[in-house]
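The chains shown are only part of the set, and none of them has been moved.
Chain lettering (A, B and C) follows the sequence in which the chains are written, and residue indices restart at 1 in each chain.
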Amino acid sequence: MQRAFTRYAEGSVLICMGNTQVLCTASVLEKVPPFLKGQGQGWVTAEYGMLPRSTHTRSDREAAKGKQSGRTQEIQRLIGRSLRAVMDMTALGERTIQIDCDVLQADGGTRCASITGAWVAVADAVDGLLKQGLLTKNPLIDSVAAVSVGMVGGQPVLDLDYPEDSGCDADMNIVMTGVGRYVEVQGTAEGHTFDRTELNHLLALAEDGIALLAQKQKSARLG
Amino acid sequence: MQRAFTRYAEGSVLICMGNTQVLCTASVLEKVPPFLKGQGQGWVTAEYGMLPRSTHTRSDREAAKGKQSGRTQEIQRLIGRSLRAVMDMTALGERTIQIDCDVLQADGGTRCASITGAWVAVADAVDGLLKQGLLTKNPLIDSVAAVSVGMVGGQPVLDLDYPEDSGCDADMNIVMTGVGRYVEVQGTAEGHTFDRTELNHLLALAEDGIALLAQKQKSARLG
Amino acid sequence: MQRAFTRYAEGSVLICMGNTQVLCTASVLEKVPPFLKGQGQGWVTAEYGMLPRSTHTRSDREAAKGKQSGRTQEIQRLIGRSLRAVMDMTALGERTIQIDCDVLQADGGTRCASITGAWVAVADAVDGLLKQGLLTKNPLIDSVAAVSVGMVGGQPVLDLDYPEDSGCDADMNIVMTGVGRYVEVQGTAEGHTFDRTELNHLLALAEDGIALLAQKQKSARLG
């Protein structure tokens, strides 16, 4: 994780996991969405995009097609929910932290890299607010990170740097906080359904992966 | 579950769970999406919509706004994946089963009702293909159903007829097959994160709920 | 006509004419469009949609296509004008009655069924306003209903339950009030033009049809 990768965003992190590279920025906006106006609390939201040639074969630019795909919307909603789970909205005050995750290179696990990197960007943006005295108390309750685990050839695999959707029987994205509480559990088994024993294996594996990532986030923040 | 609710669709089921009412239709189309052409296998896909006044206060019509919300897209993708998990695409042959789930009245759990009802509609549509001799072998591997479970006031609750998103700490949608294998596990804890013990409680509760629904699907199909 | 078909809308009517089934809801919104703000009068407007599999072969979902067809817009404008013709906007006060007509099953005459059913839904919604004391005087001046008449094989036919646009030389939709005054006359003869004598026959036939529907509306409201 490379912090301050670009200079204008209040938080800007390039996260590399395997060949996946995602630029995560956190922008502080001194406004909240209409449904929160005048309620003394903030908001965290996210948008996600892939550069057209971040993948092996070029995919169409969503801006040119005129709409975001269902997949894009699912991912950006997931990133937003994950970061909101560790933010004390009242402590944040009436402002929005707008996250942008843009995939420069995609080799699987882009949504997990996005969440993990976005947390560091948000933490940097919050630091700025604290330094400027705009916040007196850190509104971040904990860190948050995400891993992908899956059954490959009948074996549970921690999917940190594995090609997305390839040869994978079942696929699970787990988002957890630094202290190990669940934020999101999203498992899908389009190809092969799984039983409770396999589910338990996947959950255990994910827990280990998250612990590792939480450690790396801490190091990145110190570095 | 009321079968043959409308007369033109190959399968047409009105499912009522609490005050939630969803009309699920399955249409058989003798074509497949471009990416499957000439591969000798079929496809199952789904669309989802809510009538504007299915809810307590009227929401805007998506056709008039000119786009489907991220929530709509998430739900229709989930329905499609769930049904594909129990369909043998090669046995189905080069045809598509198009599911439409339209919410007439919404009182929580519309995505679970949609999946549970859609399976009955798809099964009816498949019966028709078998009766017409267009299929010689049933391509449905198993039944599939979905429940919503959640932590409410610290207690795990089976969310069959509970107002969506109200007073709920954490919310989990579980999709399972008739024999009890997992298809989808989607838990989210925007308000309160949860730990592994709570997760286990929720999974157990969901398993019971699914068994009950699988029973009701069987009865509906016999009735 | 089945009243209170769904529970949340202020008026909710399922109207069945032949195999055509339309769910008509009337929602009371305590606001008016911008062009009426502060003028002490209300508004009535309508939207119309068909469920994708309401027809013999599935048609595309307008929300997924991202726009409403010209036909949909024509019909919803017609419904709105028809209901406004029997509403005293000043007596209604600064509120909007929003009508939604959603076709569950289509076997011809959906626009006529929509207008006829919508009136009952609007009347029920107005009743609610009167009961709550939000209105002191009934703003509905009269009832309104619609029939379709046409020349089929040279003979004028009252088209209450006839397949839309099939084998029909000329087609006319007539909207009239309960006392028999014209609100809309929409005749079209794409196939075979018609002369004044034929027009007179069609108008007479429509008048009889409307009288019958006005009677049914009255019964439904009493029932």
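Assorted remarks:
Heads up, the rule we're going with is that a residue touches a chain if its C-beta (ideal position, glycine included) is under 8 Å from a C-beta of that chain, and two chains touch if they have at least 3 such contacts.
The shown structure was predicted, so the numbers you read here are calculated from the model rather than taken from an experiment.
Whole-complex tally (this structure file, single sequence, 3 chains shown): 6 copies.
The rule we apply is simple: only the chains that are shown with their structure count from here on.
With steps allowed only between chains in touch, the distance from subunit A over to subunit C comes to 2.
By the residue-number overlap criterion, the interface of subunit A with subunit B counts as same, with over half of its numbers used by both chains.
Legend note: the chain whose CA centroid lies nearest the centroid of all displayed protein CA atoms is B.
The chain with its C-alpha centre at the largest distance from the centre of subunit B is C.
The centroid of the Cα atoms in subunit A and the matching centroid in subunit C are 49 Å apart. Distance from the subunit B centre to the subunit C centre is 33 Å, each centre being the mean of its Cα atoms. Across the assembly, subunit A contributes residues 67 that each touch 2 or more other chains. Within the complex formed with subunit B, the residues of subunit A that make contact are 67, 70, 73-74, 76-77, 81, 84-85, 172, 177, 180-190, 193-196, 199, 203.
Contacts from subunit C toward subunit B in the complex involve residues 6-9, 12, 19, 21, 23, 25, 27, 29, 47, 49, 51-56, 58, 61-64, 66-68, 72, 98, 100, 102, 104-105.
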